[in-house]
Structures are given as C-alpha cells and as structure tokens.
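Got a structure for you, questions after.
Note that one protein chain is taken out, while the other chains of the complex remain in position.
What follows is chain A.
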Amino acid sequence: MGTSLPPKEANLFKVIVKSYETKQYKKGLKASDNILKKFPEHGETLAMRGLTLNCMDRKAEAYELVRRGVKNDLKSHVCWHVYGLLYRSDREYREAIKCYRNALRIDPENIQILRDLSLLQAQMRDMAGFVETRRQLLTIKPSHRANWIGFAIAHHCNYDAAMAVQILEAYEGTLEDDYPPDNERYEHSEMLLYKVTLLQESGAPEKALAELNSKESKIVDKVGLKELRASLLVALNRLGEAEDVYRYLLDMNPDNYGYYEGLQKCLGLRLQGTDGYTPEQVEKLVELYTSLRAQYPKSSAAKRIPLDFLQGSQFVEAAKTYIAFFLSKGVPSLFSDILPLYDQRGKADVLEEIVLQIETSLKDTGSLPGGSYVEPPPTLMWTLFLLAQHYDRRRLYGKALEKIDEAIKHTPTAIDLYLVKGRIMKHAGDRVAAAALADEARSMDLADRFINSECVKRLLQADLVDLAEKTAVLFTKDGDQHNNLFDMQCMWYELASGDSYWRKDMLGKALKNYLAVEKHYTDMLEDQFDFHTYCLRKMTLRAYIRMLKFEDTLHSHRFFCRAAAAAIRCYLKRHDTPPKSSEGEEEIAVAGLPPNERKRLRQKMRKAEAKAKKAAEEKAKEDEALALSNAKSNKKGSQVTKQVDDDPDGEKLLQVSDPLEQAIKYCKLLQENSSGALETHLLAFDIYFRKKKILLAFQAVKKQLKLDASNPNVHRNLISFFNMVDNLPAAETPGEKLVRQVIAVERDALSILGNQPLLEVNRAFLEANKDSLLHRAAAAEVLALLSPESKEEAVKIIEDSVNPPVAEGGAIAAGVGEWVLKDCVAVHKILLTVMKDENAASRWRVRMADLFPYSTYFVGPKSSAVVEAASQVPSSVSK
C-alpha cells in the first residue's frame, strides 16, 4: 500500500488507513491533505480520502474521490477494494462484488479482500462463487479453523452436504486426539452436531448415528444430542431404541409435545392422513396415556393430548376432568387451550354441556359436579369466563355477553374479563364498544404492556388512530416516541394503523405504514450480513444454516404479504381515483355510512381527536424544545441526532407518476414468494387488467383457476377478462393480432367456459352456487357488467339470498346462520357502489341490522351506534 510514495508520505498513508480503522476521520483527512499537497493525483490517497468522507456523511464527494482514485491507479488493488467497500456501505452488493473481483485480479491472494468477497457472495446467494472463494481462502491459510468450516458451509449451501462432510472430516484429521481444549468445547461440540445433521441431510442416517455415538463424550448439548439420536433412530426404523430415548427425554421434560409425538411414532401410533386414528390405535393410545399420566401427574400435555383422539363417552369423561381441573386452578388461558377441539365434529356440543353442568353445580352446591369440596369463589368466575368465550366461538354473541357480564358482576376487578368482552364485541361487529372495553381494561392496570397493546389494536380497529397512537407511546421510550415504534419494528401496529387509515381513505398515511413494514423486511434481509462472520467465528453453525433458510423464505411471511397486498391496493385506488381538490378528511371518513351513524361518528371523532390534538401540540412543543437542546449540546452538527420526517402524511409516497408500476414492484415479490396464495394472483390481475397487459392478466386468471376455480372473485375476474377482450377494438399491429390469437386458443381450451357465451357461463355459475351469498353477489355483479339493463335482476339475485343455518355438530352453534358479518358488509358495498341502488342497500341494511344486532356498520339496535352508554366512550388516556 502506498508503495509509489516516498517514505514520509508512505507513512502518512499508513496514518490514513489507521485513522479510518479507528474512526478518527479528522486525523485521516489531515494526513490525506498533506499527501495530496505534493501528489494531488495519487490514486490510493484519493480513494482513502473518499472512503473517510463517506463515513462523515459526505456521500457525493466520497464517490467522486474514490472514482478519481480508481481512474488514476487502475492497477491498485487498494483502490478497487476501497471502491468495493464504498458500494458495500450503500448495500450495492453486486457492484461491490465486481470491485472486489477487480482487486483480486491484481492481488489474487489478498486474504482480507477474499474474506470480504465471500461475505458478499453468501449474502447474495452466489453459492458457486462462495465455494470458490472459500476454497481459495482455505488453500492460502489451511491452519485456520474458520477456513475449513467456511469451506464446508459453502458446499452445504451449494447443495452438496456430502462434500461438506468430507471437508469436516479432513479438518478433524488435522486435530490432535485430545482436542478440544476446555475453552473450545462448546464450539467443537457444535461443529460435531452440525456434521451429524449434514450426514442426516445427505441421506446417511446410519453414518450420522454412528458419528453421534462415537462423539458422544465431546458433545456438550446433551438434550440436542438425545433429540437428534431419537430422530435418527426413527429414520432407521429402530423404533424400540428410539422409544427408550423418547421416554428418557420425557422424563426430563414431560410437557414437550414433540416428545409425545415421537413416542407415538415409535409405537406405531402415528396419525395417518386425515381420517384420524383407527379404533385399535385409540385403544392403545388410551393405554399409553393412562400410564403416562400416572407417571407424570403434573404434566399438562399428558392430560391434554388424549382430548384430541378420544371420542364419545371417553371424551366426555376426559374433558370433564380436564376442564374442571383447570377451572379450579384458575387458568385464564383454558379456552385457547381447548379451542382446537371445536373443529372436531360434535366436540363443541359436548364441551358446552360439560361447562354448563359445572356452572349449575357451582351455583347450586358450590362445588364441582361430584366434588366434595366447596370451590373457592374464582372458580365460578372462570367458569362464566370460559362459557362466554365458548358462546363467542359459537357465534351466540347475546349469550356470550350475558355470561361475561355475569362474570364481571361477580369479580369486577378481573381484567381478563374486560378484554374478552371487548373481543366478543368486536366479533359481534361493534368496534367502538370493543375499543372502549379494552381501554377500560387498560385503565385497570396501567403498568401492563400487553393490555396496553391490545387496547391500541382495538382503538385502531375502531379507527381512533390518534388516540391509539397516544396510547401506544405510553410504553415507548420517552422523547423519540413515534419513531421508536418504527425502530422496534412494531409491525402489528403499523399494519393496524395502515388499515385504519385505509378505511378512512387517507391513502398516503396508509401507504406509509404499509411500506414501513416492507422496509422492515428489507432490513431483516440486510441484518443477516453480520452473521456471516459472527456465526463462523462463534461456530453456531446449525443456527446459521437455519437463519439462511429463514432469510430465503422471509418474504413469504404473513405480515409481509399483508403489507404488500395492502400497499398494492393503495396504489390501485390511487390509480382509480386520481387526486382531486383536497376534501376534509372527516368527510371522507364518514362517507358511505348511514347518515345517523355519520353524525355520531363525527361527534366521536371530534371529541376523541380534540383531546389528541391538544396533546399533539404539547408534544410538538416538547419535541421542539428537545431538538433545540440537542442542537445546543452538539453544535458542530457532526452527528445527525434525529432525522426529520419530511413526509409525515405519506403524500410524497403516493405522488408517483405511475402507481401501477409501483404496484407491480410489490406484486412481483408476492408472485415470487407467495405464489400459492390466491390473493397474489387476484392482485396481479387487478394490476395488469388496468395496465391492459392482456397476456399477464390472463396468466393471473389461469393461476387463479388452478388454485380455486369456484371462488367468486375468480369467477368475476374470468368473466370480466373475456368481456374486456370481447370489447377491444380490432387488433391492428401484428403483435396485437398474435396476442388475440393466443387468447382465442386459450379460451377454447378453458373447460370452465365450455364454449358458451359469458352470460350463460355466469348463469351456470349462479345455478351451481345458488346457496352461497358471496357467489350470488359475484354472479350479480357479473350480470350487471355484462348487461347493464339487467341491473334490477342482479339486485334481485342478491336480495333473494337466504341465510342457511349451519349444520349441526360444528364449532358454530346449530341454527345460527352461515352468513358472516364481513361478507354481508361486502355485499352492502356492492349494492351501494356497483349496483348504485340506494334503496336496495338500505333494505339490506335493515335486514342485516336484524341479523347482526351489535353491528355498528348496520346500525344494529344493540350496537353502540344506537345504545350510547356513557361508559362506552373510550375514556381519555391518562398516564
């Protein structure tokens, strides 16, 4: 480095490098000044100066200097390396890789550069390159443990587990017999376990087991060892031995469901398909769990698991004991524990009977059915609590509320009761009351973060965003409040507040929240960078591989999908309704609501938001003061203390020249990572249909048909697509003609169309699905689209729908109608916005108010939109 310089300047150059490493940037700059005075065009100095400036937030200068440096000294690996580092700091990994490669061309054995390059390759999943770089590193420095491990990992990532094993074995060959020394036992043990999993993965369970057995004494993670051994024995079908291991594990932790599952596997009691267990299996299972319960009387798992497979009277008995036991113990989470049972035919009815019996017995005698002791008072309260949740699940909201109110009367200080009541209200369709209840719960324990968060969520669902924000920040660090939620990657909050803004039609703010979520995922992808070095150094190899796999499927995560889909919807809406002159937010928020609710909501919003506004003003003042004092404390301004948000309302995000282009960007991520989700293709269709990209839109329709041909949305897309094609002007260019031909061929091949006219297809669709509300609505929409003059008939299709009672024995109580609130709201919107039939819409509203008496949307007679009790207005946030 700095070779072309005379000794004095060469020394100065070293100073620059040193200063850069020790972050003494000022010093580095001074040194570079001194060199440049004599050698103004010295490439390496220019480059280093640029790199230093980059760290001082002077990006533009940095790039210019480094580029000049490279130009002046193309043969210097230092310049190229610096260029690479500069790109890397801006996360431009592809460019950085190019620079490193140039540097290596000049200095092929430079370990530092090779190592940096390998990190980038791992990050970018350039696995072939990664292997090659790692090979070079090992050849240069075989004495380094990390180089062996790195080489093995590279092969593993490149889908060659067998090769990775060989490398690890070669590495072990270099070790002394008494390896490892005490201070490296953990690292070595992890390496061994990693090797065993590699063997397992490469389809050699026998070898894996042998390896595990021979290295047992050197493995520190004894539990991991046993678990691995058990699963290997199962793989080798040595079930007897596997059983022993699982029993040993159960002895250590009799509440690990995985061990029970393993044990069942060993005993041939594995669940086959979806048919459940055979009667013989059940018999054996009963035996097994009876003995396990005797062996581990304190294990909840041993008590709970049988409820899954028992049927009939055996189930009744087991469930009775189980529920009574936990009610008496006072376990608030009992309901979510037994909730999965509701999906099994008939069990919901049995559970109802059991809990009702308990309730009666407690009320009559004070003790549980058949019990000889008077139960402590909370048992009755928890029983009512369980019943309320039970009725909520069965969609009997009236009964649920009755029970929860009784429980509240019994013990009005039990906070869980209010949370559950809020939940019931939400399910019943009264979000305002739900929020008020959650807020009441919150007021009862101001130090509980969970309740606070639940309250925030409910407030957002009730569209009281400002109040929600104020409540949320009660638990974030002072000073930097709202940003703190972003820094904590608090995604549920961002999604919920995005949804709320979406409902209020404040697209900018909604989009801003959704894109914040998207940003978190990008950050997570970035965050793995540090682990490429860290994990190799710490030898947490199994965790490292797990992390890589996790990152590979990162964008298929639920939160990401939700955020991306919602962002796409924002762009679509922006495309459909380009900005007009600005209207009052409030007007937008209340639009589309029935007039009396409109008024009420307005009042509510004013009340709630006036308070919030005042507080916001106070906060703004505080912030200002804070910023001022910050500015004072570091006058030099070398550090940016707080980034000012120059787009608080997300307006800039929204003001893109082509919203659809943006939507496509996110849609592609969904298509790559969630191609199995119908919604992905529904959105893709919505975008390409608007973009008039005929082939892409058709592709989306085909994907939809493949996933769920009978879905009402798919039907709507299918027909509106071909309707659009039918109404296109004649094709002119050869390209257009070709597209039409392709579509025509495809159309003939689509069996679902059966070469029928679209109206006929729609009629058949309606006929086939005439009992389903959403299908009828879709058919009506399509009819109105195909023949606008049949709108009356279309409305009639919707209005003639009947709400069929659900079948007996399910989770939902027999006799309750199948229709759910969400769908009925959607239908109302169709009547209002698609059919534009106000009369029909208001008839629908009245009918639904009867069906959903707690729904605020339909102004149900029991909803808070009508019953305005004082206690149902969310109280103010007090700290």
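Keep this in mind: contacts are C-beta pairs under 8 Å (C-beta built on N, C-alpha and C of every residue); 3 or more make two chains touch, one makes a residue touch a chain; residues count from 1.
Following the convention adopted for this analysis, contacts and distances are computed from a predicted model.
Looking at the choices "Dynactin subunit 4", "Pyruvate dehydrogenase E1 component subunit beta", "E2 ubiquitin-conjugating enzyme" or "N-acetyltransferase domain-containing protein", the name in the UniProt record of the chain not drawn here is "N-acetyltransferase domain-containing protein". Note on the undisplayed chain: of the listed residues A:K59, A:H410, A:R562 or A:R747, the one touching it is A:H410.
Of A:Y186, A:Y296, A:F325 or A:F529, it is A:F325 that touches the chain left out of the display.
When the omitted chain is restored, the residue from A:A60, A:A447 or A:A749 that touches it is A:A447.
Only one of the listed residues, A:P40, A:G346 or A:P376, touches the absent chain: A:P376.
The chain not shown here touches chain A at positions 325, 328-330, 366, 373-378, 380-381, 409-414, 443-447.
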